[in-house]
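A quick write-up on the structure given underneath.
Only one protein chain is missing; all other protein chains are in place.
Chain IDs A, B, C, D, E, F and G follow the sequence of writing; residue 1 opens each chain.
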Amino acid sequence: MNFKPGKKVVLEKLADYPLMPASLADMTHNFTGSWRNMRPVIDYDKCINCGTCWKFCPEPAIYIEDNKVNVNYYFCKGCGICVSECPKKCITFEEEGK
Amino acid sequence: MNFKPGKKVVLEKLADYPLMPASLADMTHNFTGSWRNMRPVIDYDKCINCGTCWKFCPEPAIYIEDNKVNVNYYFCKGCGICVSECPKKCITFEEEGK
Amino acid sequence: MIEIRLHGRGGQGTVVASKILADAIVMGGGYVQAFPEFGVERRGAPVVAYVRIDNKPINLKSKIYQPDHIVVLDPTLLQSVNVTDGLKEGGKVLVNSEKEPSEMQEKFGKSFKVMTVDATAIALEKRLGSKTSPIVNTAILGAIVKALNVTNMDLIIKAIEEGVPLKVEENVEAAKKAYTSLKGGE
Amino acid sequence: MIEIRLHGRGGQGTVVASKILADAIVMGGGYVQAFPEFGVERRGAPVVAYVRIDNKPINLKSKIYQPDHIVVLDPTLLQSVNVTDGLKEGGKVLVNSEKEPSEMQEKFGKSFKVMTVDATAIALEKRLGSKTSPIVNTAILGAIVKALNVTNMDLIIKAIEEGVPLKVEENVEAAKKAYTSLKGGE
Amino acid sequence: MRKLLMGNHAISVGATLSRVQVIAAYPITPQTQVVEMLSEIVADGKLNAEFIKVESEHSAMAACIGASTTGARAFTATSAQGLLLMHELLHWAAHGRLPIVMANVNRAVAPGWTIWTDQNDSLSQRDTGWIQFYVADNQEVLDTIILGYKLAEKVHLPVMVNLDAFVLSHTYEAVEVPDQEKVDAFLPPFNPEWKMDVKNPRAFGGLTSSDVYMEFQYNHHEAMEQSKKVIAETCGEFEKIFGRKYGLLEEYRMEDSEYVMVTSGTISKTSRIVVDELREKGVKIGILRVRTFRPFPGEEIAAALAGKKKAFVIDRNISYGKSGIFYDEIKGALYNKGMNLPLFGFVIGLGGRDVTPAHLHEIVDYGMKHDRPTEEIIWMGVKK
Amino acid sequence: MRKLLMGNHAISVGATLSRVQVIAAYPITPQTQVVEMLSEIVADGKLNAEFIKVESEHSAMAACIGASTTGARAFTATSAQGLLLMHELLHWAAHGRLPIVMANVNRAVAPGWTIWTDQNDSLSQRDTGWIQFYVADNQEVLDTIILGYKLAEKVHLPVMVNLDAFVLSHTYEAVEVPDQEKVDAFLPPFNPEWKMDVKNPRAFGGLTSSDVYMEFQYNHHEAMEQSKKVIAETCGEFEKIFGRKYGLLEEYRMEDSEYVMVTSGTISKTSRIVVDELREKGVKIGILRVRTFRPFPGEEIAAALAGKKKAFVIDRNISYGKSGIFYDEIKGALYNKGMNLPLFGFVIGLGGRDVTPAHLHEIVDYGMKHDRPTEEIIWMGVKK
Amino acid sequence: MTEKKPIKTTIPEHEVMKPGHLACQGCGASLAMRYATKAIEGEAMFTLPACCWSVIDGPFPYSSLGLPLLHMAFEAAGATASGIRAALNMLGQKKVKVIAWGGDGGTFDIGFQAISGAAERDEDILYICYDNEAYMNTGIQRSSATPYGAWTTTTPVKHFEKRPKKDMVEIMAAHKIPYVANVSVAYPEDFVKKVQKALSMEGFKFIHAFAPCPSGWKIKPEDTIKIAKLAVQSKIFPLYEVEYGVKYNLTVKVPNPVPVLDYLKLQGRFRHLTEEEINIIQKGTDENWDLLMKKLENK
Partner (left out) sequence: MTEKKPIKTTIPEHEVMKPGHLACQGCGASLAMRYATKAIEGEAMFTLPACCWSVIDGPFPYSSLGLPLLHMAFEAAGATASGIRAALNMLGQKKVKVIAWGGDGGTFDIGFQAISGAAERDEDILYICYDNEAYMNTGIQRSSATPYGAWTTTTPVKHFEKRPKKDMVEIMAAHKIPYVANVSVAYPEDFVKKVQKALSMEGFKFIHAFAPCPSGWKIKPEDTIKIAKLAVQSKIFPLYEVEYGVKYNLTVKVPNPVPVLDYLKLQGRFRHLTEEEINIIQKGTDENWDLLMKKLENK
């Protein structure tokens, strides 16, 4: 599933508050991509569509679309699990901002 | 062991009190013999000194002295365990006050 | 206001007796409190229950220190417990005993009126409880009706019928028998 | 009173840097508070720490909203965090970066004075941390001494010696090297 | 129907009539008859409820919190150590705005072990955010459970109904047991807007930063303040249907009184005897019973005491290093009214020490003889 | 020796210098550095103590109770939920008259989950019979642990030292760390008369009937009252040896003041900035910091406020359905003195909402503009 | 009366626990304490969570135990004992034994966590649970030690206890502590020996003592021992021990087992059971026994 960035909820005044601290939205507003200082990049030439990277991403920031695995960089924290678990070593870890 | 009846502790004034509720005496002042409405009586003729009654008395209200088992009636509550466990059936249960 | 104290042993149904008595009072339109001594008494140990009766709502919420009457469910208690402690001058003492009231009067002194009923015998006759632990409370209730004059037999019988789980008939009979066999009640 | 805010990532030693800086201030006889942003930030997430310095006891116990200076330990933060938020007019911004201050000045605007130090390179040179997570805090401290003028190198070195558990010498060297290689510090 | 009930039975009957759906409770003297009777009632099928026989009071409250958040009417009962063991979760239920009703049999706090009455157990929960009632007879016990649910579900706050150990819990008194239909008319089914719901999934109680936390506390306090009005309303409704009148406070011979005994719990009843006797002698004295302790009816107490000559506050509790708790809180209320009424604070009856009319006379005597209190606590009945 | 310590370290150093013998503690943000540092200190052999790594705070307090009754100096530290979970055993330690010292990092109470500071956790323990201190900087944290043991062991009561989460617990400040020898001179080894002893076997805490229970409560309260004197004495001794002065209260620019901010915890320090600024403008204002909350220094507060024009009580806490807790308790103290000083009660900073000089100016402004308070709580900084 | 052979006692003659205590007539719990204290050689201290024994011992200012004793909150014995242990260690009294003594409710239920914690830490203490299979001190409510089929006031006849008894011995054995054992008041020699053995070992020891309760089980006080024997002889309560979670040992053999009915029928609390339910109990008992036999073989 390719999650889209969500919206922040702003509680400006008392009337905006729920009765108790009950959630009003999910966390997809949170740009966890900013946590990353390394960026996983998939080499689709080598990729065999085994789905391993998708399976092991803890965010999840990898989604299946168009019969391939894709990284959602808005959420990818750059943990490197996909890099390390890809059986074909076809994901490389590049320095962020370079 | 033949326990002697103990004394009550009287707390008449503040100065008699310990710092916290810490005990100052044992319970041997407590005449649990008054709980009894049946009284175990040992027939020493039949008794074989096996010690079973002594062993199983929960108070303990049976003590060994002069090479025999003795009931301390100040404490015996009249539960009847000794009566029921004596292998020689030589303890009888008599109605109290009769 | 009439205040009654009942003496029995843990496990003997003393509190149940006080409750059934109170039930009868309520059925009769009276006001009542029934409560146990607030303690941790164990099976076999002497216990106490109270009944407070009035014809108007009872505001008094403290314990009973000077009862008008005393009821003793177990005669062996008399050896160890001072049952008349605090009993008002002229108060009644109803004892479960095979003895005649006159035989007991001495023990209690002249200021109290002693009555007896052989509730144990009645209970055994009606097969309530066992020989070593007869259940005497319904018999005692019958005697209370006669002795203390705080309710009547119809109400007590109704209260017993609602208040005992088993052997209802036998219990009612026990009460009736005790009512008629009370000694010293006149 | 001088108030400084440090920006880093969870797990990068930002709070330790603030603490060592504070240690140096105390050793120099100054008064100081050092504290983290009070949050639940996780490894990788942007974090913040504060240092408040004065020459008399500090009564102010609230957070820092308008810092005098900013220190950025991780250059990749600049993409996602508005590090100059609340920074006072004329405040200094010290960034761990290989870039020249002039290259950055534009990003921050004219009202702040930008300085850079390549702390990552220094840390890697001194073998502090790994390539993906270099430990830059001691290098940054050296740069702070030069850039912010709140303490001196002797004290910082003493504070580093007491405050880091391992590779003491390398850390001290990192600080020294950063001190000399600060850009834009004049 | 008039029935002879001990206080613990009155609790159970009240809960049954309120059609509670989840019961989670743990036995403790002097509350045990509650769990026993409710076990029977549920086993007999007379109440359609889940009874969770938890392994501790802490778990009892946790289960109630789980059940209430899921939208079921939840009930528990406890006393003393059990209440104290729940403490963290009392805060939880209140901040969670859960309309749980709990009966607490007031028992003194250990050590030494004690099972007898005083109010330290529940009053030491005064800051947990629960509504607290202190009742004076078994009729009120039963009625207040039912009233409690009505109130709790309106203001989204948990309600604690406190009764004296033994003096009520184990004392049989005649109680008018209302008809189920009438109770149903008074208390509609529980159907909260905010609840765990698979159709509308939410997280309840997540991390609440300093940017957003304080408003919840404000709302919590405001709900308490509103409760005063809601109690008045609810009691009005109740009176219409059941004919029995309750409120924040209860007054006895107060109209023309010059002196006032300020009481709570069963002492209030025994005090009537003393007041009646003193009235006979011409002393103009009345009783102000504080039935609701949270929200604290400060305004109402100040109004009731306005113009009186003296008041004698009787506390069966103590805050160590301070004073009797009712006393202290009432002083706070009068202070802001600029009142200068001599207010005496008595501590009596801790750990179940019996409170007799004689003791209460002593209290009034003391108050009559002194112009102003010279101590924060006037101790009654302590061996010296 | 002057050292840079965060509040949690100051606690640990204080406990170490006090030569505590048994530590039983459980981690909780924002107290964790205490358990971590003490683990290290014990592992390094720098403190000869048993550290019991219990499975909950409840067990931490139980272990402290066991250890203290056996005659060892026992220590624990906690915060918020941990403190609340101990609640039953807080009563136990106090009634057991056990001189346990505990550091509590003041954190707000869940739900929602929060880790930030306010005083509701410890103030909702106000009726448990513990001595309570609220400190304002890390030096005082350290010193009060040592002072705490001295006091606790004299009056046989447990002592809770409360400090603000993060603002102290996680903030590094320079602290003068006293020499071990001096501390040893000040604080002799613990050797209680009443303890578990195989040579003199006793049962502690047995069933205590209504005939004998109340006197223990009287003694407990009296020990609290005596503590006031003992605190003064002990602080005097402390000052002689260490040169730092503490007391029940702390005054700042109070001598000639007409207006008073009544504070506790770190807000007291920030208030100094405000007072200094206002003094510059000619406003005669001072600060009365309540350092000791139990025993409550009512007399002393009344004396300090006597003759003032107005006072502004600042509470970082609330008793729902009543008011700020310091405010309420102070009103009680003034009432009995017949004082009529306008006393304003502000609630601020719950759940860690930051308290800045600007907020405190607002408080003073409000108080200056109003003759008398019209509400029991004046809320500061709540979104409306 | 002819000359008698001298009385030869099979358990220590010295009495530590004193009479005058407040147990009901025929109380198994008081007997259990009598045995346990007889087994102590040297010095010991007790801590006691709320339970019948909080009352049995006697009210303040009295105590029947004859040893230092700390009454403690219902749920806290495991941790309290840990604190006492730590204090004794620090005070140079490492040799003084620490014993926690709790009922089944305080052990299986509300106090379980503190026990599990102390076991996990392998504190050098002995925990003895006297098991009367319900909360007796508060008047016979179910605990998780209440066996299938039993009436209690919270498992009324119409809805008698449906859950099997929680298997504390196996749960504690799974904690892999040095010593776990079942004992019974009907087997005093075995009882005393096991307590002695436990006290001789270092680390956390757990002993589970079968202690009939006449008041709660609706049995005659005089039947306490008889019923406890039948529990063993019907295989309902096997007397065994486990060392370090793996070494199993059956200390009292049952060569001629009796049907569970013999055990059940003497007790009022089981009166309502039908044959079908009794069969369930018999079957469960046999299965548990077989499982135990397997573990005995594995050792």
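Worth pointing out:
Everything that follows uses one rule, which is that contacts are C-beta pairs under 8 Å (C-beta built on N, C-alpha and C of every residue); 3 or more make two chains touch, one makes a residue touch a chain.
Values in this document were obtained by computation on a predicted structure and should not be read as measured data.
Although it is left out of the displayed model, the omitted chain contacts the following shown chains in the full complex: A, D, E, F, G. Of E:5, E:35, E:54 or E:380, it is E:54 that touches the chain left out of the display.
From the set E:41, E:65 or E:187, the residue in touch with the chain omitted from the display is E:65, counting the whole complex. Hidden from this view is one chain, which touches subunit E at 21-22, 24, 48-50, 52-56, 58-60, 62-72, 74, 88-89, 92, 196-198, 201-209, 212. Listed here are the subunit D residues that touch the chain not shown: 10-11, 40, 42-45.
Where subunit A meets the chain that is not shown, the touching residues are 1, 3, 6, 9, 11, 18, 21-32, 35-36, 44-45, 47-51, 54-56, 58-61, 64, 67-69, 72, 75, 77-81, 83-85.
The criterion applied here is as follows: only the chains that are shown with their structure count from here on.
Here the chain-to-chain distance from subunit C to subunit G, counted in touching steps, is 1. Remark: among chain pairs C-E and A-D, C-E carries the greater number of C-beta contacts. Once the centre of each chain is set as its mean CA position, subunit D and subunit G turn out to be 63 Å apart.
Computed centre separation for the pair subunit D/subunit F is 35 angstrom, with centres defined by C-alpha atoms. Among the residues of subunit D, those in touch with two or more other chains are 38, 40. Touching two or more other chains at once are residues 81, 85, 95-96, 110-113, 116, 204-210, 215-216, 218, 352, 354, 382-383 of subunit E.
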